[in-house]
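With one protein chain withheld, the remaining protein chains of the complex are depicted in position.
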Amino acid sequence: MARAASPRRRLLTTLAAWFVALLIFFPVLWMILTSFKTEASAVASPPELLGASWTLENYVEVWSRSDYPRFFWNSVVISVGSTLLGLAIAIPSAWAMAFVPGKRTKDLLMWMLSTKMMPAVAVMIPIYLLFQQLGLFDTKIGLILALMLMNLPIIIWMLYTYFKEIPGEILEAARMDGAGMWSEIAYVLTPMALPGIASTMLLNIILAWNEAFWTIVLTTTKAAPLSAFIASFSAPQGLFYAKLSAASAMAIMPILILGWFSQKQLVRGLTFGAVK
Amino acid sequence: MGQITLKSVRKSFGEVDVIPSIDLAIDDGEFVVFVGPSGCGKSTLLRLIAGLEDTTSGTIEIDGKDATALPPAKRGLAMVFQSYALYPHMTVKKNIGFPLKMAGMDPAEAEKRIQRAASVLNLTNYLERKPGQLSGGQRQRVAIGRAIVREPAAFLFDEPLSNLDAALRVGMRQEISELHQSLKTTMIYVTHDQVEAMTMADKIVVLNAGRIEQVGSPLTLYHTPKNIFVAGFIGSPRMNLIEGPEAAKHNAHTIGIRPEHITVGDGPWEGVVGLSEHLGSDSFIKVDVPGLGIINVRGAGELNVHHGDRIKLAPAGKIHRFDANGMAMA
Partner (left out) sequence: MSTQSTRLAARFMVAPSVIVLFIWMIVPLAMTAYFSFRLYRLLSPDRSGWVGFNNYVWFFNSPDFWLALTNTLLLVGGVLIITVILGVLIALLLDQPVKGQGVLRILVIAPFFVMPPVAASIWENLFMHPQNGLFAAIARGFGAQPILFLESYPMPSVIAIVAWEWLPFATLILLTAMQSLSSEQLEAAEMDGASALSRFRYIILPHLTRAITVVILIQTIFLLGIFGEIYTTTQGGPGSASTTLPYMIFKQAIVAKDIGRAAAGGIIAVILANIVAYFLMRSIGKHLDA
């Protein structure tokens, strides 16, 4: 809607939009500010801003007292690994459902989504026991599997909506041109759906990075990612605000930065085919 | 070589018999056009030949060999789609070269063929562009280029020109005809357009509800339609079909007279002019004749008649006679 609004109206809407956006963002901003304050300054009343005493001490402390690099590495391996594995399984499935739909394709898709509605808590004990039995407990492989399965329906659905946008005639043309099924997927479908695949990948990395139920239930120390680390950090009472904030900032910063850089693709991916 | 034979080919989608049973022989080098009303199964038939759909029963032979179970890639046919179906992420060159790449052709040989196709189709200056940066006509040429590099046994076209504007359509129509003359490859062409069918075809196949009504050269269909359906379908404006006493005079259930076979001036039929269209070269008028209904008349040049005029008409050409079943009578 690129219509000429009066300058005054434009100014007003700009101000309102910025006010709302800052309000939404404020908790994150406040957390980041707090993470740079001294403990005393962090809990001062009234809250200090300009007069606060700033320090990097909290980050140094969290870094040295915890094993941040390991948690970070676990997070990376688990979120990226589960996403790639998920994509490998989901791309052929989504291809099949989008281009060779049967009578029950829609039901199948809905069934897949409905598996995600099952509250995780309800199956926590069996999965815990199974993981113990299978030697998957507190391993990165185990978490990769669990998170892949957890997000698989979402991956399939997103890819399905992207693939649906690709005209079937193009794939038929490829078939006439002599492409077998795999060449068709590799040379035609995947490149055409690449933006969609990229945003699916991003969203799933974020979902996996932020997953904080299975990561806590299925790990103790070895394979624990940042979401488990932060949960353990907030558990003991009397932990100070500034350090808690610093630890929180360190847990969310990588994904926040990734998300900000890729927000264009991400927003496109988030729509789940809601926008045609 | 591009000889295609359909034997008792049947296709049903679930319960619906879209094509009950078709026998058709297409000779090598022939230009065959499928026409028929929307939904009659033209695309389905083409796709059966292409291998994009399975036949429910019957056999399809290409060059005498049974191809019914072959996948599309193995049939040696090329198809040009209505939507062009170009690969949007590849340049024109890659688009045209894709079938060669899939066939594992040596890159140098592929390059030669691509250049040759591009020069035939006037695409040499666009080889590095993506389809999104081309006009409709250029895209259509790329789609054709992609079809010809493979040197297929036959080309299949599904309404390839229907997305183009009128002027471009005439140009492309002639290009495809010329292409056919120079390549001498079998072409099967689906269209809605009367003019395309009449001008391009060696042989027209008129389809109706999945059945072949008549097969023949354009002029055969025009002059001796087998039945009322073909008579009404071929020719524009439609043939006038008259029943009742007037038909009985000719010992027929129905008689048909083409609009261009009626003269204005003196004659047995009298009526009032309704719509009249004057193109300069031709005049199309509709005349309401009591007892006969609305009669279409086409006159060469300017017929100086207008809405509301009372005029007389006379049949002045072949009168087609049909029996009660709609079949032509000798």
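Which chain is which? They are A and B, in the order written, and residues in each are numbered from 1.
The definition used in the following text is that a contact is a pair of C-beta atoms (placed from the backbone, for glycine too) under 8 Å apart; a residue touches a chain by one contact, two chains touch by 3 or more.
In this text, all values refer to a predicted model and were calculated from it rather than measured experimentally.
Of the candidate positions A:Leu56, A:Ala186 or A:Val267, contact with the unshown chain belongs to A:Val267. Of the listed residues A:Ala52, A:Val76, A:Ile141 or A:Met181, the one in contact with the hidden chain in the full complex is A:Met181.
Residues 1-3, 5, 10, 13-14, 16-18, 20-22, 24-25, 27-28, 30-31, 34, 42-43, 45-47, 89-90, 92-93, 95-97, 99-100, 102, 106, 108, 110, 112-127, 129-130, 149, 152-153, 156, 168, 171-172, 181, 206, 209-213, 226-227, 230-231, 234, 241, 244-245, 248, 251-252, 255-256, 259-260, 263, 266-268, 270-276 are the ones on chain A that touch the missing chain.
Summarising the interface, chain B meets the missing chain with residues 51-54, 71.
Definition applied: only the chains that are shown with their structure count from here on.
In terms of their C-alpha centroids, the spacing between chain A and chain B amounts to 54 Å. Residues 50, 52, 71-73, 77-79, 81-83, 85-89, 98-99, 102-103, 146, 150 of chain B touch chain A in their complex. Chain contact summary for the complex, chain A toward chain B: residues 167, 169-170, 172-180, 183, 187-188, 191-192, 194.
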